[in-house]
Structures are given as structure tokens and as C-alpha cells.
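Let's turn to chain A:
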Amino acid sequence: MIWAMNAVQVLLLILLAPLVRGVIARLKARIQNRRGASVWRPYSDVFKLFRKEDLVPASASFVFRLAPIVLFATTLVVAAFVPLLYGSALVGVTGDFVLLVYLLALGRFFLMLGAIDGGSSFGGMGASREALVSTLAEAPFLLALMSVAIGAHTGTIAGIVQWTVGQNFFQFSAVHALAFVALALVAIAETGRIPVDNPTTHLELTMIHEAMVLEYSGPSLALIEWASAIKLTVVMALLIALFVPWGMATSLTAAALAIAALVLLLKMAALVLVLALMESSVAKLRMYLVPDFLGVASALAILAVVFTALMR
Partner candidate 1 sequence: MGLFESAAARALASSGVFLFMTVLLIAAARRISTCIGLYSLQSLVITAQIAAVSRMHHSAQGFAIAAMVLTVKVAAIPYALYRIVEELKAPRDVSSSTSPSQSVFIAAGLILLSFFAVRPYVGVLGGDQAMLAAAVALVLTGGFLMVSRKKALMQVVGLLVLDNGIFLAALATTFGMPLVIEIGIVFDLLMGVFLMGLFVFRIRDTFDHLDVSKLRRLRG
Partner candidate 2 sequence: MTQVAFSLFLVATLSVPVVTLISRRWTKARALPAVLLMASLATGIAVAGAGFWDGQRFTVEVSQVASFSFALSVDRLSAFFLLLICSVSLPVILYSSSYIPRHYSGARRDWLWVLLPLFLMSMVLVVTASTAFAFLFGWELMTLFSAGLIVIDGDSEERRHNIFIYLLMMHAGAAAVIGAFLLFLPHAGNFAEMRASATLMTPALRTAVFLLAFVGFGTKAGIVPLHLWLPRAHPIAPSPVSALMSGIMLKTAIYGLVRFAFDFLGGGPSWWGYLALLAGGVSGLLGVLYAISEHDLKRLLAYHSVENIGIIYLGLGAALVFMANHAAVWAALALTAALLHCLNHAIFKSLLFLGAGAISDATHTLDLEELGGLQKRMRLTGAVFLIACCSIVGLPLFNGFVSEWLTFRSFLAGSELTDLSAAIVLPLAAGVLALIGGLAAACFAKVYGVAFLGRPRSHEAESANEVSWPMQAGMLLLAVACVAIGIFPGMVLGSLGALTEELIPGAALPQAAALLSAVLPWIALFVLVLVAGMAAFKRAKKLTATWACGLPGLDERMQYTSIAFSKPLRKVFSQVYKADRTLNVIPADQPYFPASISYRSVRTTSFERLLYRPGVDAIVAAAYRLRRLQTGNIQIYLLYIFAALIALLMFMRWV
Partner candidate 3 sequence: MILLLPLFIPLAGALFVFLCRNPRVVVRAALTTGALELAAIGVTVNSIHSQGVLTAGRYLRADGLTSFFLISLGLIFALVLVYSSGYLRHVPEGRFSSLRWFYGLVFLFLFTMVAVYLSANLGMMWIFVEATTLASALLVGFYNTEGAVEAGWKYLIVCTVGIAFALFGTIALYLAAVKGGVSPESALDWGTLMAAAPGLVGGHELLKLAFVFVAVGYGTKVGFVPMHSWLPDAHAEAPSPISALLSAVLLNCAMYALLRFDAITSRAIGTGFSHTLLLIFGGVSLAVASLLMIVQRDLKRLLAYSSIEHMGIVAIGVGLGGALGLYGALLHTFNHSIAKTFLFFTAGNVREKFGTLRMERIRGMARSLPWTGGALILGALAITGMPPFGLFVSELLILTAAFSTAHYFIAVLMLAAISVVFGALLHHFQSMVMGKPEDVPVRPALQASWFVVMGVCVLCLVVLGVHIPAAFAAVLRGAMAVLQPAVLQP
């Protein structure tokens, strides 16, 4: 029963991910007074790409083709960490935040290699910039998660969520606020959204993620796109689960789950809206302002950790 539940959660994440992306795109378009594409557009993109053939640069080695698969696989496992409707997850029971962070790092590492393997200057540029961002993002990511974990006296995501559900929202410490902001900033950097990176840019010199995948096509590109969609959704779900898990089902009854699903949808919608608003109101940062951006995140994360220690 519970396993099935967890499996459902993962499937939900994987399948809904492109939709989330589509919704964000559509919302942004509306905010910018454009009609925008259909919210199902990402699905059709993925399917189309899967049907196309794989163009591989002559100079590339097996790493080039391995990279998207690894990226996709890691993202899947990460997806299996996060509780959505019920306070448990496939890996979430035992998989702790360190593993989560490092799995993402694994995927990213291979994507960077794949980008370099392309043999063009853009791939190298993208990888180099990705290296900068991810390097600086890793510490605040871990620290923010850790501050929460310290509060919950456990390292596993599901454990943290269960603990948080047990708490009262209104007597929440500043720690969570700090950690939340830090994690949100990191999430933006991780998922390559504005102001750190612009997923829809067509100007090579400003790209990070897009520059890395410039050489990819067909199924490989499909995997990458889907993976990044899942990553975005997972991170959002993670934010929700860690900081506003209330409304999750406490018992495995259909009613409870239905309510939980509804609540989750609302939360997601709110988060999407915020994201869309922000992305259309903020300008992308210059490359060398990103460190400052992440510096703020780090500072907040450190404060969060220190406060957890002080406020025991």
C-alpha cells in the first residue's frame, strides 16, 4: 500500500513536470501580454524529439550520449525523495539530504562533460559557467537543508517532512524563514531560472544551461529537457514539502489523499504564479553578479544554521 503510494507520488512528479513548465511559460506570456503557447507544448516537444534521430558530433565519445541518461536517471531518483501527498517517499524514508544534493551534482557533472565533449566553444563556455554556479550553490543548498534537518533531528527528507507536519505553523522559528529564502535562491540557481540563467534565451553569450545542451538533439535532448522539467518540479515540491507541508494526508484514506492532492495543486499554483511574476519582472543578472546572488543565499543559510544552534 504505502509503496504503491510512494510510487504514485514519483510517477505524478515525472508526468506532471512538463505541465508545470508549460503553465509557467503560458503565465509569463500572459503577464507579458502575449498569447503564449499551449500548456501541453512541453509534452509535444518531448515526444517530437524522441521520434527524431540523434545527431552526434564526430569528435564526441560515449560520454556525450551517456550524459543525458545519467542526468535523467539521477533526476528520477531525486524525484523519488520528495513526499507529495503523504509524508513518505520512495527513497525519502532513508535517502537523506546529502545524497539528494550529491545526486543532483552527479547529473550536472555528466552534463558538463557531455557539453565539453561536443567540441564547440559554446559547450565549454556553458560548462565553465555551470561549474561556477553549481560550485557556489552547493554549500548554501546543503547548509539550508541541514538547518532544517537539525531542527527535525533527522537527515532524511521524509523524516523532516513528518516532523514539520507535526509542528504548528504559527510558532515557527526565524530559522525556517531564513532557510526557506536561502533554499529558494539556490533553487533558482539550480534550475537555471531568471535571474541566474534564462531558459528561453537565444543569445549564446548569455546562456548557461542552453549553451551546454546546444550540441544535443533528438532523444538525448528530449531526456535533458524532460529531466530539467522534473528537476524544476521536484525542487518546487521540495520547497513545499519542507516548509509548508500542512495539508498532507496523515492517513492513507482516499479522502485525505484527495484533499492533499488539492492542497498540493493550490500550493504549486501559487508557487508557479510567484515564479512567473518574478521572472517577468526581474532582469537576468550579469554573469559575475551571480556569485553575489549566491553569496546572499550562503549568508542566509549560515545564519539559519547558527540560529538553529542558538535557538535550541
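By definition in this document, contacts are C-beta pairs under 8 Å (C-beta built on N, C-alpha and C of every residue); 3 or more make two chains touch, one makes a residue touch a chain; residues count from 1.
Criterion applied: all candidates are chains of the complex that A comes from, given by their letters.
Computed from a predicted structure; not experimentally measured.
K.L.:
By the touch definition at the top, chain A has one partner among 1, 2 or 3 in this complex. Which number?
P.N.:
Per the touch definition, chain A is in contact with 2.
K.L.:
Quick one: which bits of chain A touch candidate 2 in the complex? Just the residue numbers, please.
P.N.:
53-66, 69-70, 72-74, 76-77, 80, 91, 93-96, 98-99, 101-103, 105-106, 108-109, 112-113, 116-125, 127-129, 131-132, 134-143, 146-147, 149-150, 153, 155, 204, 214-215, 218-220, 223, 287-288, 291, 298, 301-302, 305-306, 308-310, 312
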